[in-house]
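First comes the structure, then the notes that go with it.
Below, a portion of the complex is reproduced, with chain positions unchanged.
Going by the order they are written in, the chains are A and B; count residues from 1 in each one.
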Amino acid sequence: MPELVVYLLEGRSVEHKRALVKDLTSAVVKNLGVPQESVTVSLVETARTDKAKGGVLFADMKAG
Amino acid sequence: MPELVVYLLEGRSVEHKRALVKDLTSAVVKNLGVPQESVTVSLVETARTDKAKGGVLFADMKAG
């Protein structure tokens, strides 16, 4: 209340996740005026074989 | 119809999950008057490095 869910490709380090949830929480507190303790963030990682854009799996895309 | 999704931290036993989905389904059937067979429950487990409260990862919290 509010709850944030972030869908991202797998492979981020704990350091990046730690910084991300901190900054996202600050953005919510600043703009919605809710207590920091009320904000939850869930990171949902998806394998490259389980996500597609334009009908093509990320696992099948050329690097770039 | 209805579909329930439960977001929880990882680490629950199958016994606890079995009892949980049974009781949740009963609560829906009792209060919404739908057939038991129409109720689905999905449990979505999150690692402690992937969930935060108050801007802090559960993996970084003190036990308590």
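Please note the rule applied: a contact is a pair of C-beta atoms (placed from the backbone, for glycine too) under 8 Å apart; a residue touches a chain by one contact, two chains touch by 3 or more.
Keep in mind it's a predicted model, so treat the numbers as computed, not measured.
Undergrad: How many subunits, all of the same sequence, make up the entire complex in this structure file, 2 of them being shown?
TA: 6
The criterion applied here is as follows: only the chains that are shown with their structure count from here on.
Undergrad: Report the inter-chain centroid distance for subunit A and subunit B in whole angstrom, where each centroid is the mean of the CA atoms.
TA: 20
Undergrad: Given the complex with subunit B, which residues does subunit A contribute to the contact?
TA: Subunit A residues touching subunit B: 14, 17-18, 21-22, 24-26, 36-45.
Undergrad: Along subunit B, where are the residues that touch subunit A in the complex?
TA: Within the complex, subunit B contacts subunit A at residues 7, 44, 46, 49-57, 59-60.
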